[in-house]
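Submitted below is the structure of interest, expressed as C-alpha cells.
Complex shown without one protein chain; remaining protein chains in place.
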C-alpha cells in the first residue's frame, strides 16, 4: 500500500479542498519533498481567482528531501534528510534558453506554452503533486533545488524566492553597489525584497515609496533597512528625491507597484542622467500622453525584469543563512494547511488585515 | 599685421555672410586649424533655421594643424602640419563627467547650459572662430582632437563624426557582434552610419528601414553593406523581420527616424525576447495608447543614446583609415565656402535633391 | 534484426579497427545521427596515443538526424533529416554549472571525473556509439545540437567547433571589436580559428605568429584574412608589433602554441597597458626566472580559456553559413573511414605533410 499525503487542492475558483493523495513511485532521477513551509505569492492568488483546472497551488517551497533517486542525488548534490529551497521552475535543461543560463525562459516551464512549474500544474499531470499547499511534493527530474542550512528559521526561508527576485533585479541586472541611490516604488513583498537586496549589495541610499494605504508597509521597509520612505499620496516624489540626494537623483529606480501608470512616469523623472529604470510589474493598461523623449534626453536605460537565475537564488539562500537582517519581522500570518483558503484570501487582501507575508505550514 | 581668414558667418535666420576675420594670437595651450572639409549635420540646419546670435556653424571638421602651442602639442600628441579630425565638444576636463569618461555630458560643452562647442558658439565668444564654415578654426585648449592619416579621402574623413555615433551606439552601447541581427529604422546619415558600424562589428544581418520617400537611401544602404532593406510604407516590418530571421527577430533595434511615434512602437515589436531597443532621436510628440507592458513581457532593454566617446571616434578614424568600406559612394554634394547657404538648405531638404552627404570646402 | 554501422574503433594505442556494430533502440529523448564528416582535433590525437580503453574517437561531428524520439525532437528543435553540428559535450543540464550557462564545466561531461563526451567515451558505456569515426553516432538525451543549413560545404562545417573556440575566446571572452589590435601566437587550427573570429568581430589588425616550421600555415593565415604574420624564429615580436601599431601595442594577445614558455613571456610584452593576454594551451612545464611584475606594472588581465558556450557555437554556425570567408582553403586532407589511422597520424604530424585540417568521411 502506497504512502499518502494530504494536500489542499484548488478545485474551483477561489476554493481549495483537502484531499488525500498517493505518493508516487520514484525513479532514479526524481524524488519526494517533505514540505516544511510555503510562502504565498501574488501569482498564487491570481491562479486561485482564475482557476481553469484543478491543481495544487503554492511555489515558495521549503522542505526536506524525503526520498531521492541515486541519479538525482548526484545531480542536485543533496541526499535524503537534507533541507532545501525549491525554485518554481521545472526547465528542460537542454533547450537554447537552458543552455544559455536563462532557464527561466524555457518553454517547458511556462504554463502558457503548455509547460509545467510548481504551483501551476494541473492535477492531470502525473504525479499531480506539483504544489506547495501539501505535506509532500514531487521532485521532478528537472527541478531546481538549493541546499539550505538547518539553522534558518522557517519563515525567513519562505522569503528566499522573493529575495531571489530582489537580488536578480538589484544586483545582477541593476548592478547596485556602494554609493548608489535606489528608489523602490511599491512596498509589497517584491519591493521589500528589493530594499533588502539593495542594502545587502551596499546601496548608499534606499528610498521606498507607497501610498496612504501602505503606511504600515513603509514602516516595515524602514525597519528592514530602507533609509527613507515617501508617501506618494501626499509628497512630491521628485522633490523628495532631489532633497535627499542633494540633486543627484537616483541611479536605479524600480516599479513594482501593482497598478497605475503614474509610478512609471515618476520613475523616469527621479532617475538621474544615465540612470536605470526597471519595470518589474505588468500595468495592464495603456499610457496616454506619454512623453518618451525623457529617455532620450537623459539617456536612460529602461529594462523589463522577470524572475530569477540560479545565482540570485543562491545569493538569497546565503543572505537568509547569514542572519544579518531582521527578516523575521516580515512574518505576519502563518496558516495551517486546512486554512489554505484563508491564507490565499489574506494574501489577496480579502482576508485578515495587513498581509505582509503569508505562509502555510503542512498541519491540518 | 595679423593673418586673416574668410568665414561664412550665420548672421541671421537662414542666412550666412562671408566675412574676413583675424586669426587670434595663440597661447601655449591652444592652436589654429587650417580647415580641409566640413560635413553638414542636421544640427547645423537646426541652428541655421533658428539662429539666436551670429555664429560660424559647422562641426564635422577635418583639417591640418596650422599653429600650435607647445603645451597643446604635447597634450594632443600632434604638431603643425598634422592632419586631424575634430570632435565638436570643448569639455573642461576637470568636472565629474569629464573625470568619468563622459565628457560629452560636461556642462562646459553644452550650449543650453551656457557652454560652448564647435559650430554652436556665438561670435561674441573670443576668438569667434568656433565653426567649420571657415578657412581656419580656433583650437581651444579643451578641444578634442584625433590624428588622421594622410591617405584618407576628404569626403570619407567628413563622415568620421556620424560614424562615431554609429560605433558608439552599435558597438560600445549596443555590443553588436558576430551572429547578431540588427534593425535600423531611418536611412539618414545616422542610420547609414549605424549600418556601417554594425557590419564592421560583425553583425550577421543588418536590416535598414525607410518609407517610400527614402528609397534612394535604402538603395545606398544596401550598397554600403546592409543585408536587407524594408519599405515600411508598403511592407509589414514585423512580418519581414520574422521571415528574414526565421522567427528569431532582432537582437538590437535603433530608431533614428526624425519623426513619428510609429517607429518606436514597431521597434519594440521586432525586438526579440531579451533584445535591446535604442532611441537615437527626439520624437517631440506624445505617445497615445502606448502599451508599455511589451517591455516587461519580453524583458526588453530600452536605452536613449546621444553622442560619442573618445573610443568611438577613434574607431571611426580607424574605420575610414582602413579603406575597407566604399564610403565615397555616400558623397553626393560638395560646396565651396561661398555656397554655405546652399549647402545648409540642401542638407535641410530645401536645396538640391537627395542630400545623402553634404560637405563644404574652404574655397570662395 | 537491428541495423548496423561500421565504426573505426580505437582498440589499442595508435590503432583503430573497423568494426560492425548495432544501432541502438532509441527512447523518446534520444536519437541517432548519420555522420557526414568529422574533423580531427588535437585531442583525438592525444587519446589515440594514450588510449586506456577501447573507444570511438572523433568529436567535430557534422551529420543528419537519422532517428529521433518525440521528446528529443521538441527539445532540440530538429527532426529526422535535419542537418546538424554536434558539440562534444554531454552535460546533465541540472547541476550548478549547467544551470549557470557553463555546461562545459559539468562533471557529467568531464571524462577525468567519470563523465562522458563524444570522442572520449569507452565502448563499455552503452550504446558505445559515442564517436565520430563511424557511420552513425548515438544522440544522447543530453547532447548539445545546433541546426545547420544545407548549403554549407562539408569541410567548412567540420570547422565549426574550432571556430566556436575562436568566437568564445576572441569575441565572448576577449571582447574583440572594431579598432582592436589582436596578436595570435600559434598558427594551428585554434590559432587560425581565432584569426578568423577576430576579423569577423571587426578587429582592425590581426597579427599571427609562428616559427620557421610553420611558414606554410602563416601563409594560410594571411589568405584567411590576418593582416600581418611574424616569424618568431627570426623576428623580434615586440619590435614588429610596435612598428605595425605605431607603438600602440596589442589590445588582446592569445597564446595557443603547443609548447614552450617563451610565447607566454612575449605575449605579456606585446600587450599594451590595460591589455589582455589569454592562455589557451597547457604548457606542461615550469617557468623559470618569471617576472610577474609586468602584470602589475601594465595592469594587464591574464585569463585561462578553455572550450566554448552555446552562443559561440551558434556564432560559428552562422559564420560558416554566411559563406563570407574562404574557409575551404583550410581543407588539406580528407580521409575515408577505413583510413582513420592515417588521418590521426597525419593530424599528429606523423603522417602526410602539412596537416592544416584533417577530416574523415564515413566511406570504407
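Per-chain numbering from 1; labels A, B and C assigned in written order.
The rule we apply is simple: a contact is a pair of C-beta atoms (placed from the backbone, for glycine too) under 8 Å apart; a residue touches a chain by one contact, two chains touch by 3 or more.
Not measured: the values here are computed from a predicted model.
Considering the whole complex, the residue from B:46, B:100, B:238 or B:285 that touches the absent chain is B:100. When the omitted chain is restored, the residue from A:122, A:177, A:260 or A:351 that touches it is A:177.
When the whole complex is considered, the residue among A:184, A:200, A:237 or A:250 that touches the unshown chain is A:200. Interface residues of subunit B with the unshown chain, by the touch rule above, are 75-77, 92-96, 98-103, 108, 141-142, 144, 309-311.
Residues of subunit A that touch the chain left out of view are 167, 171, 177-179, 197, 200-202, 204, 311, 314-315, 318-319, 322. The chain not shown here touches subunit C at positions 102, 105, 261, 264, 273-274, 279-284, 286-293, 295-306.
Keep in mind that, in the parts below, only the chains that are shown with their structure count from here on.
Farthest from subunit B in terms of Cα centroid separation is A. Distance between chain centres (mean CA atoms), subunit B to subunit C: 41 Å. For subunit B, residues touching at least two other chains: there are none.
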